[in-house]
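All protein chains but one are shown in place.
Note that the chains are named A and B in the order they appear, and that numbering of residues resets to 1 at the start of each chain.
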Amino acid sequence: MSSPVKARADVDLNLMREVRQEVEEFNLEYCRVLDEGRIEEWPNFFTEDPLYRITGRENFDGGFPLGVMYCDSIGMMKDRAYAIAKTLVFSPRYLRHYITNTRIVSIRDDHSIESEANYLVLQTQLGEPTIIFQSGRYVDRFIRSRNGLLLKERHCVYDSTIIDTDLVFPV
Amino acid sequence: MSSPVKARADVDLNLMREVRQEVEEFNLEYCRVLDEGRIEEWPNFFTEDPLYRITGRENFDGGFPLGVMYCDSIGMMKDRAYAIAKTLVFSPRYLRHYITNTRIVSIRDDHSIESEANYLVLQTQLGEPTIIFQSGRYVDRFIRSRNGLLLKERHCVYDSTIIDTDLVFPV
Partner (left out) sequence: MSSPVKARADVDLNLMREVRQEVEEFNLEYCRVLDEGRIEEWPNFFTEDPLYRITGRENFDGGFPLGVMYCDSIGMMKDRAYAIAKTLVFSPRYLRHYITNTRIVSIRDDHSIESEANYLVLQTQLGEPTIIFQSGRYVDRFIRSRNGLLLKERHCVYDSTIIDTDLVFPV
């Protein structure tokens, strides 16, 4: 891991704003894929050697590598996406992502980016009121590829203390 | 309808960002009018020949021209606004709009803009907890007028499967 050349307070303001906009644009497309149920495209947002997990605040703050969903290879992510799209049986639902408070933590000299954002995911099932599915924050590391940003790491750190672990959708 | 000269991926990045900011600024004012209950100003955000509707995801995806609220002329919109402001009897409520994930889909060579955004509308009635009134997305077409952007079409595509159809506020 390269050392951070610039801390949040010192980072060139224009660069930081440019990067913040890029991360916002990335998340627009990421959330759109999930909101539209195009789950099989979800792994496309990651590098070939990603880390993706959904984990609680206590676990994350305590440094525990646990998660109700944990993928440390692109193969695991594709398997999960395939299972959700093709093999799992569950009642249909709509998800809706709201991303706010996107914040650049650091920009390293290898051009990787650490950032965070607050997410709110709402869920609607047939004939039921729309509910808060999960609230939390993304803790991300991006790298730059030929085609723009890719996620090297995404930790979805949820606040919720009650999580439906039977069926885990990516967030 | 003019053909799209630029697809999302190819559109000049600076232009796209400029337009995204304009659409965000438009929605700021639009939502403020609704949040403050200034319903009679709501038609001012539209062209003289607008299409406005609130419709469910299945209807929208299926291409059905239905909606729990449907206005295809500015006169219908003004009638609706007048009715809500002056003639309908209903318990007072506060609405609060949260707009995120604003996304430019295309910029056409007639300067019209296709865009989308996620909306969350919360509702508070006297003595009751604040609830999720509606979650969904705007599917919009803007045109440019002398005074800035105007909505030619706004489809409010809600996720909710339970909608109070007795009294429909614009979203």
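Convention: contacts are C-beta pairs under 8 Å (C-beta built on N, C-alpha and C of every residue); 3 or more make two chains touch, one makes a residue touch a chain.
Quick caveat, the model's predicted, so the values are computed rather than measured.
S.K.: Can you tell me which of B:T100, B:S115 or B:Q134 touches the chain that was removed from the display?
M.R.: Spelled out, the listed residue whose C-beta touches the missing chain is B:T100.
S.K.: Among B:L28, B:L66, B:L88 or B:I162, single out the residue that touches the unshown chain.
M.R.: B:L28
S.K.: For chain A, which residues lie in contact with the unshown chain of the complex?
M.R.: Output for chain A: 17, 57, 98, 100-103, 116, 118, 120, 132, 134-137, 159-162.
S.K.: Can you name the residues of chain B that touch the chain not displayed here?
M.R.: Residues touching the hidden chain, for chain B, are 21, 27-29, 31-32, 35, 94, 96-100, 120, 122, 124-132.
In the analysis below, only the chains that are shown with their structure count from here on.
S.K.: Roughly how far is chain A from chain B, going centre to centre by Cα mean, in whole Å?
M.R.: It comes to 27 Å between the two C-alpha centres.
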